[in-house]
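A single structure is presented below for examination.
Every protein chain except one is present and positioned as in the full complex.
Let's turn to subunit A:
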Amino acid sequence: MAWLSLISMWLIPGMIAFILLYGTFKKVPTYESFVEGGKEGIHIAVSIVPYLIGMMVAIGIFRASGALDSLVEWVRPLLLWIGLPPEVFPLAIIRPISGNAALGMVSDLIAVHGPDSFIGRLASVMQGSTDTTFYVLTVYFGAVGIKRMGDALKVGLWADVAGFIAALVIVSWMF
């Protein structure tokens, strides 16, 4: 899938060039705007430190104790039948519930299996291609006082399942 790799490689440099040129053309004070926007990035990175520490320590304990191996061993036949590496299974469970917790799991999977392994790539794509359904629902409906969610949760969770399947199929096919 050479062309997909090519898109991956060119997308970021292309966007950088386009945004900088377009900004200059529109007379945006590019460097000042960049610095202003960048400050927000520091804030975000610092604010997720506790989420990551909390989740990664819990996963660290769970794995070091041998509990993860037992769980993975237990569901292995079913997951292998689907074609999902059993190690990724806990990520699929937590992804709709907490985005930062899932980020902790992705980091953990990448640290253990390597970023360029099948598991590392699959975890990366799964993390990037779906969002935290429960969080979105709570924030958006909570903020405007919607009490009866209707089918929203069901729709969101089924969409997550679809996203995971898509991630699995595409990663298996591409790499």
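Methods note: a contact is a pair of C-beta atoms (placed from the backbone, for glycine too) under 8 Å apart; a residue touches a chain by one contact, two chains touch by 3 or more; residues count from 1.
As a convention for this text, contacts and distances are computed from a predicted model.
Enquirer: Match the chain absent from this complex view to the correct UniProt protein name in "Rod shape-determining protein MreD", "Phosphate import ATP-binding protein PstB 3", "Intermembrane phospholipid transport system permease protein MlaE" or "Spore maturation protein A".
Expert: "Spore maturation protein A"
Enquirer: Using the touch rule from the top, list residues of subunit A that touch the missing partner.
Expert: Spelled out for subunit A, the touching residues are 4-5, 7-9, 11-12, 15-16, 19-20, 22-23, 25-26, 28, 30, 33-42, 44-46, 48-49, 52-67, 70, 93-94, 96-98, 101, 103-104, 106-108, 110-111, 114-116, 120-121, 124-134, 136-137, 139-141, 143-152, 154-156, 158-160, 162-163, 166-167, 170-171, 174.
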